[in-house]
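Written below as structure tokens is the structure these notes are about.
For subunit A:
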Amino acid sequence: MDNTITQISNSLYSQCIADYELRSSSKDTAEPAELSALREKAFQQFKKTGFPSTKVEDWKYTNLTPFLKEEFITEQESDLVAVEESLVEKAMVPGLDSYRVVVVNGVYRPDLSDNIPHEGVYLFPLSAAIGRPAFKKHFGQYTDISRNHFAAVNTALFRDGLFLEIKNNTVLGKPLQVVHLTAADDHTFLQPRHLIVVGTSAAATIIESYVTVDNEASVFINHVSEIVVGENAQLQHYYIQTGNEKARYIHHTEVYQLASSVYNNYKASFPGTSLLRNNLNVALDGENVESHLYGLYLSGGHQLVDNHTIVDHRKPHCQSNELYKGVMKDEATGVFNGKIFVRKDAQKTNAFQQNNNLMLGKKAVIDSKPQLEIFADDVKCSHGSTVGQFNQEAMFYLKSRGIGDEKARALLIHAFAYDVTEKIPIPEVQAHINQLIEEGLKS
Partner candidate 1 sequence: MLSIKNLKASVEEKEILKGLNLEVKPGEIHAIMGPNGSGKSTLASVLTGKENYEVTAGEVLFEGKDLLELSPEDRAREGIFLAFQYPVEIPGVSNINFLKTALNEIRAYRKQPPIEAKEFLRLLKEKQKLLEFDTTLANRSLNEGFSGGEKKRNEIFQLAMLEPKLAILDETDSGLDIDALRIVSRGVNKLRSSKNAFIIITHYQRLLDYIVPDYVHVLYNGQIVKSGTKELALELEEKGYDWLKEDAQETTLKPSFQ
Partner candidate 2 sequence: MSTDIDILKDVSTEEYKYGFTTDIEMDIAPKGLNEDIVRFISQKKNEPEWLLESRLKALRHFLKLEMPRWQNFELPPIDFQAISYYAAPKKKAKYNSLDEVDPELLATFEKLGIPLSEQKMLSGVAVDAVFDSVSVATTFKTKLKELGVIFCSFSEAVQEHPELVKKYLGTVVPYTDNIFAALNAAVVSDGSFVYIPKGVRCPMELSTYFRINAQNTGQFERTLIIADEGSYVSYLEGCTAPMRDENQLHAAVVELIALDNAEIKYSTVQNWYPGDKEGKGGIYNFVTKRGICKGVNAKISWTQVETGSAITWKYPSVILRGDNSSGEFYSVALTKNKQIADTGTKMYHIGKNTRSRIISKGISAGHGQNSYRGLVQIGSGAENARNFTQCDSLLIGDECGAHTFPYIESKNNTAMVEHEATTSKIGEDQIFYLNQRGIDTEKAVALIVNGYAKEVLNQLPMEFAVEAQKLLAISLEGSVG
């Protein structure tokens, strides 16, 4: 167990173990045998490995010790939490015509959400979807619990989350905006679980926003989402992360793509949450697949923002492109690890990855680790990573035109972020992100 955080895992680790044992002994769940078996396997894995320490390569730069030290409540009360409408409104992209879906503490809230009167679109609480064929076929199939400690504990213990299925040939006319709201009076460890299945030749846009209610209590959210993008399907997927410093987030997103599909992920995070760890894994498991991953992380205060991505090229003739840009203010720490795998059969692969970091704070830290692993020869792959400061000549040019220091910086930061923001195809979302950058710079 030398790779486990022994000194702090005790309370939360043993609590998770106890929860699981209690649940499996009570035997009152109506869960199908396959799911129980999967939970058991995940539990055994977690029991063995616990929470990762910095000795685990994927957690080398992210020390979880300070974020797991409180006494967390692991099992929530089932009462619906009251939520102020203004909070939900604030999290929405202004002026965007969309369907609204609200999830509070990992629980889907039809009472706060729009009805989606669209044929071929099925939205349920995950717990209500367990019997559906799409659930049986896809749930838990793509996430490697042996390598992902948090996904393992989530699989063992999740209670609920969202299930979204978009049937074959269904094109969702409006974006779906999912607001994930977290509110807790006591220190809480939440483990929501989501499954999104986009059918053959279907298309959708999903915008997920994460916000926390300002409370004194700390919340640790361990999200796991599995996403299947069917043949010839298209999914545009946004994550907009805000929150306060009481919030710690782990997002594990596992994307599985079939032939000729397109998956675009846009990830933007802003100062607030004290810990944000994103695992975004994309498997390109069919020919002619395209994946684009765009990330923007603006970090401030003592924030630790850690983006880990895996792009796994398994079949020939696929393309992937990844661009992550980070701006580190104050004493923020940024971590980037991007892995590209090109398997033996994945000939004619084009895979590109770029990570650029702007270090603003004197005590800011960046740890960047791009990584290529190539097992096929007829490929074009590249990655690049930079860490730097403002271009002093550009700064001087702006100042010589009468622009003050602060304004000049803001201009240059927007320019730095532009490579990512310009990729956002929805003008309202682009404007919203720019607004958040503006606010993030001031905070």
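A few remarks follow.
Note that contacts are C-beta pairs under 8 Å (C-beta built on N, C-alpha and C of every residue); 3 or more make two chains touch, one makes a residue touch a chain; residues count from 1.
Criterion applied: all candidates are chains of the complex that A comes from, given by their letters.
Being a predicted model, the structure only gives us computed values, none of them experimental.
Candidate 2 is the partner touching subunit A in this complex, chosen from 1 or 2. Within the complex, the subunit A residues that touch candidate 2 are 57, 61, 328, 344, 347, 357, 359-389.
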